[in-house]
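Here's the structure we're looking at; comments come further down.
Complex shown without one protein chain; remaining protein chains in place.
Chains: A, B and C, in written order; residue numbering restarts at 1 for each.
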Amino acid sequence: MANSFGKLFQITTWGESHGGGVGVVVDGCPPRLSLSEADIQPDLDRRRPGQSRIVTPRKESDTVQILSGVFEGKTLGTPISMWVKNEDQRPEAYSEMATKFRPSHADYTYQAKYGIRNWQGGGRTSARETIGRVAAGAIAKKILRERFGVEVLAYVKQVQRISCDVNPETVKVKDIEANIVRCPDVAIAEKMIRLIERMRKEGDSVGGIVEGVVRGVPVGWGEPVFDRLEADLAKGMLSLPASKGFDIGSGFGGIHMTGLEHNDPFRMKGNKVRTTSNRSGGIQGGISNGETIYFRVAFKPVATVMHEQDTVSSELKNTTLKGRGRHDPCVLPRAVPMVEAMTALVLVDHALRHKAQCE
Amino acid sequence: MANSFGKLFQITTWGESHGGGVGVVVDGCPPRLSLSEADIQPDLDRRRPGQSRIVTPRKESDTVQILSGVFEGKTLGTPISMWVKNEDQRPEAYSEMATKFRPSHADYTYQAKYGIRNWQGGGRTSARETIGRVAAGAIAKKILRERFGVEVLAYVKQVQRISCDVNPETVKVKDIEANIVRCPDVAIAEKMIRLIERMRKEGDSVGGIVEGVVRGVPVGWGEPVFDRLEADLAKGMLSLPASKGFDIGSGFGGIHMTGLEHNDPFRMKGNKVRTTSNRSGGIQGGISNGETIYFRVAFKPVATVMHEQDTVSSELKNTTLKGRGRHDPCVLPRAVPMVEAMTALVLVDHALRHKAQCE
Amino acid sequence: MANSFGKLFQITTWGESHGGGVGVVVDGCPPRLSLSEADIQPDLDRRRPGQSRIVTPRKESDTVQILSGVFEGKTLGTPISMWVKNEDQRPEAYSEMATKFRPSHADYTYQAKYGIRNWQGGGRTSARETIGRVAAGAIAKKILRERFGVEVLAYVKQVQRISCDVNPETVKVKDIEANIVRCPDVAIAEKMIRLIERMRKEGDSVGGIVEGVVRGVPVGWGEPVFDRLEADLAKGMLSLPASKGFDIGSGFGGIHMTGLEHNDPFRMKGNKVRTTSNRSGGIQGGISNGETIYFRVAFKPVATVMHEQDTVSSELKNTTLKGRGRHDPCVLPRAVPMVEAMTALVLVDHALRHKAQCE
Partner (left out) sequence: MANSFGKLFQITTWGESHGGGVGVVVDGCPPRLSLSEADIQPDLDRRRPGQSRIVTPRKESDTVQILSGVFEGKTLGTPISMWVKNEDQRPEAYSEMATKFRPSHADYTYQAKYGIRNWQGGGRTSARETIGRVAAGAIAKKILRERFGVEVLAYVKQVQRISCDVNPETVKVKDIEANIVRCPDVAIAEKMIRLIERMRKEGDSVGGIVEGVVRGVPVGWGEPVFDRLEADLAKGMLSLPASKGFDIGSGFGGIHMTGLEHNDPFRMKGNKVRTTSNRSGGIQGGISNGETIYFRVAFKPVATVMHEQDTVSSELKNTTLKGRGRHDPCVLPRAVPMVEAMTALVLVDHALRHKAQCE
């Protein structure tokens, strides 16, 4: 098991879908940062099931409680422990999962690896696990904003084949949050929502792409050769449930260009070294170059569908299984705060690491 | 700086393009493995510049020397130090790089981060840095093969727009190594080679995709929630110079399907749980499921081109720079052993981690 | 801040004396271990204030709650989160501590380091912080006992100048637990108790030595050159509040012998390689040799005394301070389970590490 992330700003998450709750310990937070539950809850609300008609309907308030590390409204520099109680526990709804492996879920691999699994609601493989990340990410975002002037945001760029053009330099949070699918292009958002609603009716699901953006990063963050900024971002993103791919800057599309076309020329802008294009995605040689960082994360369609599918039982017999109960036709709107959280966690960790060696 | 990779099978690389050489220390290698330079050199030869007419012509024998950790032909369980001397050092060829930042290279970001850089041949940002990885990866591949029956391989899947269909289940190393571009489809390989040769003549460059494959992985490797097998693979790949993207299994393409289409049904095959399709790419919930692991890595076109380009000088004046001397029109053939190395390093680390907790 | 300990069996502790409570997340616990609160509580009770007339009288039940990682009475291999609520919170009792630095406490250094501190009850520097360690240590002890046949125990060997002779090979837990000072020599224990009671009356305090013992360790645990078994034990012990020294085997006393006198001769006992003396303390070259491991930890006298002492205020003026309220004349009886916990945490981590590389 590996439930810690980060080297200097380190989080450790815990908890299963069913049980005492889920939580996180944040170690390495700078002292004297103003902090209360009010800084955390909004991002948890954006991650919460039941927030709109296009996401899973599980009923949880996901109310966070800070148990340590804060004194008279300020961080102490000691570990910040945060906890969200589980409320909507319906183990009976999952009884068939006790004996059958859901296709393209982690039931089988967990059972094979550990010889045991909490089959109630997916246990540790439930998306509830990301609550700890989002709570910790809210702190990371605050540090980046207040101490470094860095802004982290994300949005849904594509749902199945419906995709939008967004300018990472100028996109605004209020436009992202203006609709339930979290796509800043309102016309495209409408189409996405209609597709997701159709999927819900059909008991099926869709995936797509979330784009992450970081603005205002100073030159110099990133630790070659192994902890390049994009390498740690890639790891953070691929550690999210249902993610299948990551690319940065020109990414997979950049391979259609030649080197001459692809290179980002340097030019002075005032007294700053800037690039006139940004196919590098704000990172060169693993180190931020002062331009906007932007990258994409591919999420597969949710595995639970309301259709009969071939599978295998825990007694290793062929059988079939049909999803029941709560149905999540698209994880993307809720993945937006998850992508932001992992991004912020990577960035703040690198901010501290850069400070340690180079400042 | 972060020059170590791996938790239990840990490598630490060192060295610049110009200077005493490049090397690696491998810590955590199991004892009593037969090992000599003959196990390492072949992969270094596949990584070596000058190996064919379509790669960079730097003249280096890249002869590896094992300095410690091996006794009477067997590993001791102590650190294995390996060293490759630098031979073809021509600092004078890089004199313009001392005063100008090459576009889409790491000259500017290194200078800004560290306030100093070894501008000779790119210093630590040179692809020479990967020698240590490839040498260590050769050991990791040997362990996987001999102790776990696991095979790691990679090939060039796409050069710019020229792409091939390869079956990860059946592709053979001898077909990959049969041509200088390392694409197992001989007809497509010919086209790729012609394109790269044209690029060389034009003083330009192209990028593309390397696909990595791991066959024979047992069920159970991978450490959720943060060190999912695909998360560590993604980090390993994005830590390679010039890489811009990673996806696994259905990857970015999988988002065109619905959940019902995308899911991999389980079926018994003999006494084994298998999936009848493999869009998961051999990993579910971050843990190997016994199917073949396959993934893609996007590499941008090489940044050094033989054309005048806009850039900025170290005195922060606008200027231009034209690449001179050695020209590498395509990094892909040499990226193949790099992808294999990082893959093997991730896999062997996870093999040991799984053993520690679960066996 | 550094609130994680261990590489493969990793604990992360959190919590201040006053606030939501204290707790620990245990990551890397092997799956399918029987576990419930009943396995943890006894060691917490041995650590608890108010357990006898010779320790601090703070009134806490210290009831542990397992929040995650256990399902139907078995560990899942996922993180085990444990929590103990704070009950006896009397911030008002500490109001003078808000403005004055207690001598030989950490008030001043925390304030200087973090620019802030939770002065209530010492905050994170309170001995309450060790609850998480002891809870995690109880799991570690259980793993060692059930999976490896290894027994961990500790006892009070010396209080100020009153010291006892104990044979680490044969000492029994029931003799240790037979009296409130946890010294297995009943006559010496009586003297120790009388001394501590006198200290309580005088408002003063005493320190001493706890000896730790590990029996049944197989040959081969320990990871040279830096994570020698004794090095990690030393770190674990010196990370305990109030500890000032550590020595192992012959320790500081061994320097009175010559090499010839000090060496442990090897002899076969049945088919086992054994030593006829054990000045090495069960560890040679950083690796267990199959003999009993034994070591000593020095604890200084508790810093809080009921006497007026010179100190400095937070406004950096000379002043005086007199301890009030709860008085702990001797930490040793409660340090016994702490030493056991840190010992077990080190040992189980090394058991897993050895398995990973060498088995």
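In the analysis below, contacts are C-beta pairs under 8 Å (C-beta built on N, C-alpha and C of every residue); 3 or more make two chains touch, one makes a residue touch a chain.
Only a predicted model underlies this, so the values are computations on that prediction, with no experimental measurement involved.
When the omitted chain is restored, the residue from C:Pro57, C:Pro91 or C:Gly220 that touches it is C:Gly220. The residue from C:Cys29, C:Met237, C:Ile293 or C:Ala344 that touches the chain not shown here is C:Met237. The residue from C:Asn86, C:Ser288 or C:Thr343 that touches the chain not shown here is C:Ser288.
The omitted chain makes contact with just one of the residues C:Pro184, C:Gly208 or C:Pro337: C:Gly208. Interface residues of subunit A facing the missing partner chain: 7-8, 28-31, 77, 352-353, 355-359. Within subunit C, the residues in touch with the undisplayed chain are 1-5, 13, 101, 103-106, 108-110, 112-115, 124-125, 129, 158, 160-161, 199, 204-209, 219-220, 222-228, 230-239, 241, 244-252, 254-268, 271, 273, 275-276, 279-281, 284-289, 298-305, 307, 309-312, 316-318, 353-354, 357-358.
On the side of subunit B, the interface with the absent chain consists of residues 1-4, 10, 12-16, 19-23, 25, 27-29, 31-32, 65-69, 71, 74-81, 83, 113-118, 123-124, using the contact rule stated above.
By our rule, only the chains that are shown with their structure count from here on.
Subunit A and subunit B, compared by their mean Cα positions, are separated by 26 Å. Centre-to-centre spacing of subunit B and subunit C amounts to 46 Å, using the average Cα coordinate of each chain.
Contact with two or more other chains is made by residues 353, 357-358 of subunit B.
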